[in-house]
Structures are given as C-alpha cells and as structure tokens.
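Let me give you the structure first, and then I'll get to my questions.
The complex is shown incomplete by one protein chain, all other protein chains being positioned as in the whole.
Moving on to subunit A:
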Amino acid sequence: MASKLIQIRSFDAENSLEVSLREAFQHLEPRLRPPFPLTIPTQEEYINLNKAILYGILCEPHLAKIHIKHLHAIITDGYCYFTSLVIEVVNELYGKLFDSVKAQLIWVTHEMVNVLAMGFDGLLVALLRQIIGGDFSDGNLWLCFEMVSIFSSKRDFFVEEDEPRVLTSALYVFLRLLADHCRMRNDAKIEALKRMEIDFCVRMLREKFGLCFQVGRDLVRLLQDLVHVPEFRAIWKDLLLNPSAFQTSCFIDISQLYLSRTSSRYFLLRITPEMENQLRFLLTRVKLGSQMRYQVWFGKKFLGVPERETLKIDIVRFICCAHHPSNDVIQSDIIPRWAVIGWLLKSCQRKVVEANVKLALFYDWLFFNEKVDNIMNIEPAMLLMVHSIPKYVDVTHTLLEFLLILVENYDIERKDLIVKGVSSAFVLLVRKGVVQSLDALICFDMLSPLHKQLFERMFTDMLPSLSKRNIVSLPSK
C-alpha cells in the first residue's frame, strides 16, 4: 500500500515513523469501523490503536469524525501519547505531508485544544515552528492563517486555562512574521492574513500586557520593526511615553523590558526543527576549515530566495542565545559560533537585514547585567570582532562602529542604562578571559579618530581596568 501520508519520491528510503503508523492502520483497519469492541485494550494494543487512529484521521478525511469518536472513547492517558505522536509527525514529516493531510492535522489540533489534551501546547508550538520566516508561498501563508485563526478564536480560552506560555509564543511568532508581511504592500493575498495577525498581536499587547511582558527584551526588538504600522506606532509611543496605558501596575518604564532577558525557547520558535538540526550539527561536528560545503547546502535550502534573508536575524539570535556549546566543543577544532555568524553577516545582501543581524548579535550587550544575563549570549560578537582583525578588519570596524552608534542612539532617554550594559559586557568578557584585554580592539588603526574618541568617552570608567593595566600584567603574545 502506497503512503497516503507523505510524498515519497522514487529514490527516498522508507521513513520509520510513516511505516509504523501505516502498518498499525493496516493491521487494525477492521477494528476502526463501528461497532467498536468494548474490550479494554492492553498497553501494546492501546499504542497501536493510537497510531492507527491517527493515520486514519490524517489519511481518511471522510471518516475523520468516526475516528475521533473512537479515539475519545478509548483514551485513558489524557491524550498524552496521541499528542506526542502528532508532534512527531509535525516535527519529522510536515514538509512532506500531502496537502489534505496538513488540513487534517489542523483539524485534529483543534480537537486536541478543545479537549485540553495533555501536551496540546507543545503541539501548537510545533506547528508554529513550521511557519517559515520570509516565505510567501501559498502553503506557508495557509499555515500562518490557520494558526492565527486558532490563536485568535481560542485566546480567552488559553487565558482561562492558564496557558500563558502558548500565547506569548504565538505573540512572538506573529510579531516576527508581521515584519515580513507588512513589507509586502497592497498584496491582496496577504492583506486579510496581515489584518488577523495585527489584531491578535494588538489585542494581546493592549489587553494582556502583563503576559506579553514575559517575552522580555526581544519583544521590543520585534516591535521596533513594526513601527511604521499605525497600530504598532501607537503602542510604541505608549511604551516609551505612557506606560500606564497598559494597565499593568508593575510596568512603569520600558527599561524594565530591556532588563528582562528573553528565554531561549522563543528563539527556537523561529527556526524549524530541520534548520535547528543542521545548525547544531554544523556547530558541534564540523571542523573549522571544512564548513564551506555545509554553508552552501544550508544557504541553498533555507536562504535560497532573497525574501528569506530576514531568517538570518532569527538564526543569529538562535546561535547567540539558544545554542551554547560545551567546553569540549569550545576547546576543539569545531567551527566556533562567531565564524558561522561572520558567514551570515558577510552574505547579507540588503543593508536593512545586515543592520538587523548586527542588532541581533549585540542585543544582549545593550542591557547586559551579569546577574540575569549569560556571558555565552555576548561571547560571539566579541570573538567575531577580535578574530576578524587579521583578515577581515572591515568586519571588526563596522561592528564596533555599529555598537557605538547603538549606544549613542538606541534610546537617548536611557543612554546611561545602555552605557552601563555595554560596559558590563566588556568587563565580564575580559574578566572571564574570553579576551585578554580590549587593546586589540581599541588600539587598532582602522577605527576612525571620531569613533575612538567616542569609545573612550563613553567607557571612561571601565577602560583603565580593561586596557592599560592589562598591558603591564599580561605578557604579550
């Protein structure tokens, strides 16, 4: 029997998940039609019945209602195993599923939400991860639409059921997608979708700001890209000038958001599991010097069209904040994180994307606080600057200049806070030995006198401890 679940091309090997679902279905098919037996299945039968019913729901849309009734009747584990199977299908097979199967997948997701199945939040997150940034294909826009529909219609339900995490995840995803969708002006195809995404995000921010606050500082980074959209411009103004508008008593200033680190799980939301696997493989198994072919393959598969370029911003946030290599890897000859980021940065075509990639790289520097922040989040930027000096001094130069411009201009009203953040970042990186001193950075001749002055003026307090004294105490290489 050919698979009704996934498209298998003539030279593809069998997929073990597809085989296990299909075989369970073939084996149990006679038992999937009413009247259903009243006997209680053994543990093994229960597992196979779950698999068979899932295959039936996904591949026999005309019988889906019968299958789901059957499922509801046999369930004894709060749907825990069933949702874990659906999640596996999403993570492993989504891209290969037939369109009719994808539609059924959304239908069964609604069902799992309605019965509050154990693990339904994980299922929603898995589906959110399949929406690809910078992808305007019909299939991808369809998934956006289905997901924003679920979240818009179930928002209050999630609030009541105390599932804030799934809502803040959706907020993060749709704010990020809006940055893509709002760049496409007057495109009828996405106009309705954009409207729904805006409505969902604006309602969340206006009515449930206390929840939204949990996202942390990257909420500000995402909102910044939407400042040209009237609804978000108003929110942005209130964030800066009128925080009481959000009716969240403990929120009195945007700096509270700046100082709250964004959990790494948000960055995973904008990387598909396949991208995550490949990036993690690159960063744990591929030796420095052998990465070229892998970079070409990754680029061709995930960054092939110009619109996809915005994905680089998400990838840099993922690498800085969600992929922290072990000491063994750090001390080995595996390609370091800064080198991969350097590749992404160098390959940027559009200036606006390049600026956002740099912002993503430095974002945790601006508000760095040793007590809540992780040195691993700021390490790649520092090492990229230092290691680029010998061969790509222009990279060092533009990065350092970008950082200085950020400090000067990112939030003029709260410049002290940012100076403090960046200083703390520099101090900790030297103290922990990530670099021996800042001399290599600030002494090199490429930095314009203006920026050198700016640097010295901005960081007068910390410079003595990071530069001159170290020249004396540390032997030069």
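Note that in this section a contact is a pair of C-beta atoms (placed from the backbone, for glycine too) under 8 Å apart; a residue touches a chain by one contact, two chains touch by 3 or more; residues count from 1.
Everything below uses one rule, namely that contacts and distances are computed from a predicted model.
Engineer: What does the UniProt entry say the missing chain is called, choosing from "Putative tRNA (cytidine(32)/guanosine(34)-2'-O)-methyltransferase", "SOSS complex subunit B homolog", "All trans-polyprenyl-diphosphate synthase PDSS1" or "Ribonuclease H2 subunit C"?
Structural biologist: UniProt protein name of the non-displayed chain: "SOSS complex subunit B homolog".
Engineer: From the list A:Leu116, A:Ala192, A:Leu240 or A:Val296, pick the residue that touches the absent chain.
Structural biologist: Reading the full complex, the residue touching the unseen chain is A:Val296.
Engineer: Quick one: say which of A:Lys189, A:Lys237 or A:Arg285 touches the chain that got left out.
Structural biologist: Answer from the full complex: A:Arg285 touches the omitted chain.
Engineer: Which positions on subunit A touch the chain that was left off?
Structural biologist: 9-13, 277-278, 281, 285-286, 289-290, 292-294, 296-298, 300-301
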